[in-house]
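Every protein chain of the complex appears in place save one, which is left out.
Our next item is subunit A:
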Amino acid sequence: MTMAAIQDRSHADSGTGIVIDGVSHSYGSRHGSGVLALDNINLDIRENEFHALLGPSGCGKSTLLYLIGGFIPIQQGTIATRKGKVTAPGPERSIVFQNFALFPWKTVLQNIVYGLKKQGIGAAEAESRAREFINLVQLKGFENAYPSQLSGGMQQRAAIARTLAVDPEILLMDEPFGALDAQTRRVMQEELRAIWQRSRKTVVFVTHDVHEAVFLADRISIMSARPGRIQHVIDVNLPQDRGEEILERPEFLELSERIWRLVREQAISASRGEH
């Protein structure tokens, strides 16, 4: 897939895909002799697609998101969006980090307002929009709490609200629901799917949870154990409108089972590789 293809599609829609072309990454050495985390990743994430990344721990999922986000320099290969090659972070590619990364010196409200102000939104509107998103992630009443006063799951929801509020074209999420209890997790999944359907953005969603991936995504990439490679890319042929009822459908269960087997293969080869 080339840049030209991305640009062609952009005529039809304001969305943007992500073309990942031959990307490798190694840590610990400037000359590539350190730990190889990603090995020749080629992946075409379509515009407005909800794409889930599944893979064993340590396979490089976070690293791939950091590269797409432009947080760490690309050592080999290229990553391109409609805006061109990724070289630095930008507000059109916003991220929810695995470890939340809320500013601890700002309250929940101030954290969310911060991102909105950076988009050039005025103080009054920023605050009212921040409050909407606080309600959305069910943190009403905690607007003026500092992150240190919140549980892990609450901090995670506040971080999700901060990122969703700026309405990026590309939304990168690194196990965003990892710290949530099953109940809240389900609510947040439905909420995220609904937001995605309303606002139609490109989402790259990292998770360990096969059901979560199948419920949320249009396509799922399964990565191999380290060094991470894309092992399978699987289409999720489920209806666009997905409510709780879908979880009991035979197609949902079959697909989950199939993906679960593929993920397990990778996990087993990972544990073999460690001996």
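Methods note: contacts are C-beta pairs under 8 Å (C-beta built on N, C-alpha and C of every residue); 3 or more make two chains touch, one makes a residue touch a chain; residues count from 1.
The rule is simple: contacts and distances are computed from a predicted model.
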Protein name, per the UniProt record, of whichever chain is missing from view ("OB-fold domain-containing protein", "Methylaspartate mutase subunit S", "ABC transporter permease" or "Phenylacetate-CoA oxygenase subunit PaaC"): "ABC transporter permease"
Residue of A:Q149, A:Q197 or A:S271 in touch with the missing chain, whole complex considered: A:Q149
Sites on subunit A contacted by the missing partner chain, in the whole complex: 66, 69-71, 88-91, 93-95, 97, 99, 101-106, 114-115, 118-119, 146-149, 162, 166
